[in-house]
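Every protein chain except one is present and positioned as in the full complex.
The chains carry the letters A and B, assigned in the order they are written, with residues numbered from 1 in each.
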Amino acid sequence: MATQAADFQTLSRRYTADKPFRAFIQKALGGYYNKRDENKANFQDWQGARDLAAETKYEAVNNLDTYLLEFEEKIVARGAKVFWAPNADAARDYILKVAKENNVRSIIKSKTMTSEEIHLNDALEKEGFGVFESDLGEYIVQLRKEAPFHLVFPAMHLTRGQISDLFQKELGSPATDEPEELTMIAREVMRRKYCEADMGISGTNFAVAETGMISITENEGNARLTTSLPKIHVALLGIEKILPKLEDLSLFLPMLATAGAGQTMTCYNTMYAGPRQPGEPDGPEQMHVVLLDNRRTELLADAEQRDALGCIRCGACLNVCPIFKNVGGYSYGTTYGGPIGSVITPHLRGLKDWKHLSAASSLCGACTEACPVKIDLHHHLLQNRRNGAQSSPNPFEKISFGGFSLMMGRPTLYRFAAGLGRIFQPLQGLVNGTILDPLRAWTGSRKFPTLSSTSFHDQWKKERGGRR
Amino acid sequence: MRISLFVPCFVDQLYPNVAWSVVRVLEGLGHEVVFPEGQSCCGQPPFNSGYWDEARSSARVTMKAFRDADVVVGPSGSCVTMIKVFYPDLFKGEDDELEARELAAKTHEFSSFLVNVLGVTDVGAKFDGKVTFHDGCHGLRELGIKSEPRALLANVQGLELVEMSEAETCCGFGGTFAVKYAPISTAMDEVKCASILSTGADTVVSNDSSCLMQIRGMLEKEKSTVRSLHLAEILASK
Partner (left out) sequence: MNGGRAIILGRIREALRNNPAPRPHTSHSQVDAAASQNGHAQRQWLPKVGATLPEQIALFAKISEGLKTEFHHVSTIAAAREVFAKLAAQGEWKKIASHAHHDTDALLEGTGISSIRTENGYVIDDLESCDVGVTGCEVLVAQTGGIMVSVESAGGRALSVLPPHHVVIARASQMVPDLTAAFEHVKKRYGKRFPSFMGFITGPSRTGDIERILVLGAHGPKRLTVLLVD
């Protein structure tokens, strides 16, 4: 078994056994469900909005080169630099180069999962740059030296007590259990950092081709400060973040807020069109936009699953996924977890090593139902399974299903096998739950049903005789 | 109407009473029910695991069994989904693609058939109990079945229906997922059973026997007195 698949089994076993943790995660999502439903109900037609969003992203993704070029032309005309990074190395190297050439000492960051994907912080810190995460949740997990637990709510797995302990240990702050006081502690620390940082690195929620702007959605204001005060702004985004028109934001900003956070609009939604323009009183002298491929073009090439590039990283699929809710964000072992992560990771990091995430699902479809841009998530998991079975079949499965298909291909053989099952079932009863029990994966927590003494088929034949 | 009965393999072997219940209800409404003998398995297990060649062998047996059927009805959201939703994908580009599509078009899940095809919501059933309904995911999200079982249960004399907060949350069966990822499947089962118990219902009902196997399996292991019954069994009770 590949390491990643084995790790997933180990981690998911650990987290599912932790019932208080599972209950905590469930509780954390409860408020979100109510507010999300309230906001969806405010729409005149949420399903109509999803249709339009899906069509808009279809247009964007299927004409990706055209829109990327339009975006670049417009934003470069205002003095921004656009760097096209074919892979993570190229993106990291470019950002390091910009930092070194400009004698940057201190870097402040706002939330960007793309930077997690390319392990940017590690690379910057290795070269001696101080990097501060300004988003409260990201700051907390940075201090704990952990990855974000959820792509929208990075610290949702932590209690206030754990956060208080963390701040006491790392910041020497007084003990407090109050979320308000803990937030103010972080606010005070960050204020100095905003004012002193030489470079601000942000993510991007949407890149608008028509007007050459990047749009950032947030609640705290840390992204606004990250992009206002330092003299250099680096904006990182996956190439798929493109939207054709400025007006598209009037649909996507409310949908992202509703699906992602259960809000009508998040507090700050800001469009940046370039570095400080002549006559403007503040803003960065330099703006660098880093467009990241990192195998997104491989997903693009898979026409069946191309719609997954329409993802707006709202996290709605994670929030409804019973797998995610029970195993938590860390079990996935990769940047993007939950249903969207399970769909795209085989494309971004290799099918052989990551197809197990597509297998670890009951295919309930709640994700597909929740997705604001109508990505066919749970069917893509099925497709990944098919692709995986074709390219690197598990020998045990291949043989078992071969046998299954042989048996089911001949109904008399199937009934003969079922008859044998009846004979051997009492033997299973003898070893039920023990190490010898072949069904112990089931019987550990659930009773296994007894085969009926006669099948429906035999009963019908007996009762209804010759009647077909 | 001449209705061909589709009996999923595990109903055939584990829960024949569910199939008999379907027969009783349909015959009670005056229809002729026939049971084509050559059925084995719809092919869902290999299909779900990605072994589509192997799935096609089983599926072809199913297609052959129902070749002459006018209409096909089965008591399982997941198996009917396999035929209705996935056979067209499974047979895309194959010689028998048209036959697969034709079978998909004429196959129905039992509660959907009663309400949407026969236009019936009252089958004259009687069942004393406080019931909560579990929406099997395939039936709910692939076939759009939500109101039909509830419309039918509303007309069962003596039955009180209470909704559980996690009615639409997956029970955790998911086919081979239940054993391949047993700890996760168990956790999901725990959430489902806790929701059932908090309704105070004495019976949990579903339109999918595989879900019931998962739910009943845990309820019985935990020595709960809550019964698990298939919707067809409720509708067949007098």
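One rule holds in what follows: contacts are C-beta pairs under 8 Å (C-beta built on N, C-alpha and C of every residue); 3 or more make two chains touch, one makes a residue touch a chain.
None of the values given here were measured: they were computed from a predicted structure.
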| item | value |
| --- | --- |
| Partners of the unshown chain among those that are drawn | A |
| Listed residues A:11, A:273, A:417 or A:441, member touching the removed chain | A:273 |
| Per the touch definition above, residue among A:90, A:351, A:417 or A:439 touching the missing chain | A:90 |
| Among A:5, A:131 or A:156, residue touching the chain not depicted | A:156 |
| Which residue of A:54, A:99 or A:418 touches the chain not shown here | A:54 |
| Positions on chain A where the hidden chain makes contact | 28-29, 31-32, 42-49, 51-52, 54-55, 58, 61-62, 64-65, 68-69, 72, 78, 82-86, 90, 94, 134-137, 140, 153-156, 158-160, 163, 179-180, 182-184, 186-187, 190-191, 194-195, 211, 213, 219-222, 224-225, 227-229, 239, 246-247, 249-251, 253-254, 261, 264-277, 280-283, 287, 291, 293, 297-298, 300-301, 303-304, 306-307, 374, 376 |
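Assume only the chains that are shown with their structure count from here on.
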| item | value |
| --- | --- |
| Interchain centroid distance [CA atoms averaged], chain A/chain B, Å | 32 |
| Touching residues on chain A, where the partner in the complex is chain B | 9, 12-13, 16-17, 19, 22, 26, 322-323, 326-327, 359-366, 368-369, 382, 384-390, 393, 397-398, 401-402, 404-411, 414, 418, 421, 439, 441-442, 444-452, 454-457, 459-461, 464, 467-468 |
| Chain B residues touching chain A - in the complex, by the definition given at the top | 7, 9, 11-16, 19-20, 34-41, 43, 45-46, 48-55, 57-58, 60-61, 137-138, 140-142, 168-170, 172-175, 177-191, 213-214, 216-218, 220-221 |
